[in-house]
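Remarks on the structure that follows.
A single protein chain has been removed from this complex, and every other one stays in its place.
We call the chains A, B and C, going by the order they appear; numbering starts again at 1 in every chain.
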Amino acid sequence: MTVEWFRDPVNFITNWLNQFLLGWGLPAGVVAFLMNLIGAGLVATGAMLFCILLIWYERKLYGRIQDRLGPNRVGPWGIFQPFADMLKIFAKEYITPRGADVIPYNLAPILAVAAVLLIWAVIPFYNGAAGANLNTGALYIIAVGGLGELAIILAGIASNNKYALLGGFRAIALLLSYEVPMVLALLVPVLLARSMGMNDIVQAQGDVWYIVMAPIAAFIFFLTSVAEVGRAPFDIIEAESEIVAGFNIEYSGLKFGMFYVGEFLHAFTVSVLFAILFLGGWRGPFVDQVPVLGAVWLLVKTGVTYFLIILLRGSMPRYRTDQTMSLAWKILTPLALAVLVLTAILDKALVGSSDLVRGLALVGMNLVVWFIASRLSQASYRRSHPVEPPIGHAPVINPLVDEIGGVLE
Amino acid sequence: MNFLQVVFILTSAVTLGAAVMVVTSHRMIRAALWLVLALFGVAILFALLQAGFFAVVQVVVYIGAIAILVIFAVMLTRHAMQDEGAQVNRGWWAAVLVALGTFAGLAFLLLNWAGIGSSLGELSADEARKLIPQMGQALVSADAYVLPFEVASVLLLAALIGAIYIAREKNPQV
Amino acid sequence: MIPTSWYLFVAAALFCLGLYGVLARKNAIAILMGVELMLNAVNINLIVFWRYWGAKEVAGPAFVIIVLAAAAAEVAVGLALIISAYRRRHTIAADEIDALKG
Partner (left out) sequence: MTIETLLWLIPLPPLLAFALIILFTNRQRALSHTLAVLGAFLSWLAAMIVFLQAIRTEKLGEHPLTSVINWLPTGGTWFQIGVQVDPLSAVTLFFVAWTVLMIFIYSVGYHNFGQPEGDHDQKGLPPHGATVTDENGHPRKVPSIEPMYARFFAFISLFAFAMYLLVVSDNLLTLYVGWEIMGLCSYLLIGFWYAKKSARDAAMKAFVTTRIGDVFMLLGLAYLYTQTGTLNYHAIFNDPAVLQRLASSPTFLGLSVAGAAGLLLFIGTVGKSAQFPLHVWLPDAMEGPTPVSAMIHAATMVSAGVYLAIRIFPLISYGWQVGAPLPPAMSTMTFIGAFSALFAATIAVAQNDIKRVLAYSTISQLGYMIAALGVGAYGAAIFHLFTHAFFKALLFLGSGLVIHGMEHGILHTGEHIDPQDMLNMGGLRKRMPVTFLTFLAGGLSLSGFPLITAGFWSKDAILEGAFSSGHVIVFLVLALSALLTAFYTMRQITLAFLGQPRTNAAAQAVESRRTMVLPLVVLSVFAIGAGWVGIPQAFPGLGALSPNWFEEFVSGTLAFPLEVLPTFNWVSSETATLVSLGVSLVVSLGGLFLGWLVYRRQSSATTDPLQRSLGAVYIVLKNKYFVDEAYQAVFVRPSYWLAETFTSKWMDQGVIDGFLHALARGALGFGNFLRNFIDLPLWNRAFEWVASRVVPFGQSLRPLQSGKVQQYLVAGLLATLAFAALFYFVIRLAFPG
């Protein structure tokens, strides 16, 4: 088949390269293998390079939020600042602490980056341009998320340092807790799109984005993915001021750099995921004529989401551990469960009715759930924080704190 | 000996090797990491069997949850790890005996099995895709496996509560 | 075209390794790991036979799901038990936890 290069460059080049290699007489399996290899390499490298730009963007924006200029010395608007940092990091010495478990210790940073990069395999950049259009894409993303946790816990264990270990525990506790509502929220688009394939989910958001049909799920997914990244306000897991920077305390040089890059990349990746799951991915004007435009739309939406994340980081104070826990278990998880179940029921009940009815019903349901949830949470807050405790009454203690503590320590 | 077979042989070799390390390595942390590797190998085997869904689920459940839990437990109990000294109890030779016996028995049965010579063909793409919807239907349809499914879910819930209850500190004011 | 028997033998070997781990290891956690290996071997078999009968009947996959659930439950409870045992007796060596000794 022939594809004009300006419409769909990726497939164009792919096809061409395919013909070329087969022309050499290589067996088909090997060719496919090679193609995947090249594709993976390109995507990974591109993502990493883009991440460098992101670091600059974020630092600049973060500076503005804090009423600073941000990096402004190296190059125009300090755009080369990240490169300078990279050089510095490259040049630094690798320290491997005494008694460290060498293999896991070195494995951890690699995993940390790899786990994030693996997600990019299923991201549809535009219609038909995805590393692998798995029919279990959503599940795959969750699975890969598990690897990230593995990396963190390895770092915590291997570097033979009790602060690193505690940091690791703290991080894992948080990540595991926030995975639950995240998965539940992720299931809502899957449910609506009747498919776990990323591209199918984007396809399904033809006329209306899921952020309209499932706002609560979008909200939860956004929050939890920020927590998964470990950004403020959930950055208690590596809070420099409270605990000495958590699990990666013993790392230096490029290994630390990889954790750092991993975090940024992860932040970027979750915004891509959010854009795909709830903002209609590559959908936008003229994508049917010129598919490659989809990549641009996706980039724009991602930028908006990422901007939100930075805004959150710049403007929110840090949660205590018990607060993060009670948020995850007492509010987000039940809410996500309720929304998931109600969505399923509603979707089943309205089978066969027009999309408009379906959408309106879903929106209404979300609003009702939101109203009830806010009422309940306010009520429980008032119960646990009496305005002035009447004389002769014991002060009300929040039961959840020691409960969670009991579970986790 | 085609491409897939090579992949299979490599994978299974890695898996079994990792399994051996799991049951023999001295440091529990290492054992746990080897376990992760072995589980990965199994996931790849699933992929080779064109059960991609299970490959992913394997990673989610075993590596994402179980392995992490195990490592957690290892860390929590690290004071009690006698990493040096014998990792096996006195009756280990009996264990070897039993394991080998079991393997011999299984191998014997396999070799006498009718379908021993068969080999698995390729599933077409849509056949492979059919798995998830089929299974989803089967798991919740009353004339299939809804009962086992529900029982399993109840079991999970009970296990959850039980685990929390057992593992929590019995502090006086609770 | 991979022969069925290969898968089955690998599964059998994995099972027996896990069995050995369960029977021989001192450390309770290691025993749990052995159990995990055995369960995985079982899952492999289930999937293999699902394929062997032409991937029509979904009994195999369905039971893989059940086994996964059971495994998760088992690990949760097992580790909880180990931890509470560790709290009480400060050991997790299976052969030192013998309160039932006659």
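Throughout what follows, a residue touches a chain if its C-beta (ideal position, glycine included) is under 8 Å from a C-beta of that chain, and two chains touch if they have at least 3 such contacts.
Since we're looking at a predicted model, the values are computed, not measured.
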>> Given that one chain is not shown, which residue among C:I44, C:L79 or C:A94 touches it?
In response: C:A94
> Which listed residue (A:I13, A:L53, A:A349 or A:L367) would be found touching the missing chain in the intact complex?
Replying inline: A:A349
> Among B:V6, B:L97, B:V140 or B:V154, which residue is in touch with the absent chain?
Replying inline: B:L97
> In the full complex, which residues of chain B touch the absent chain?
Replying inline: 89, 91, 94-95, 97-98, 101-102, 105
>> Give me the chain C residues in contact with the hidden chain, please.
In response: 19, 22-24, 31, 94-95, 97-102
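Definition applied: only the chains that are shown with their structure count from here on.
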> Graph of touching chains, which shape: line, ring, star, complete, other?
Replying inline: line
>> Can you compute the centre-to-centre distance for chain A and chain B, using the mean CA position of each chain? Integer Å is fine.
In response: 28
>> Give the residues of chain C touching no fewer than two other chains, as numbers and ranges.
In response: none
> Considering the complex alone, what residue numbers of chain B touch chain C?
Replying inline: 2, 4-5, 8, 12, 15-16, 19-20, 22-23, 28, 31-32, 35, 38-39, 42, 45-46, 48-51, 54, 57-58, 61-62, 65-66, 69-70, 72-74, 76-77, 79-82, 86-92, 94-96, 98-100, 102-103, 106-107, 110, 115-123, 127-128, 130-131, 134-135, 138-139, 144-145, 148-149, 152-153, 155-156, 158-160, 162-164, 166-167, 169
> chain B touches which residues of chain A in the complex?
Replying inline: 27, 29-30, 33, 101, 103-104, 134-136, 139-140, 142-147, 149-150, 153-154, 156-158, 165, 168-169, 172, 176, 179, 196, 402, 406-407, 409
>> Could you list, by residue number, the parts of chain B that touch chain A in their complex?
In response: 2-3, 27, 29-30, 33, 36, 52-53, 56-57, 59-60, 63-65, 67-68, 71-72, 75, 129, 132, 164, 167-169, 171, 173-174
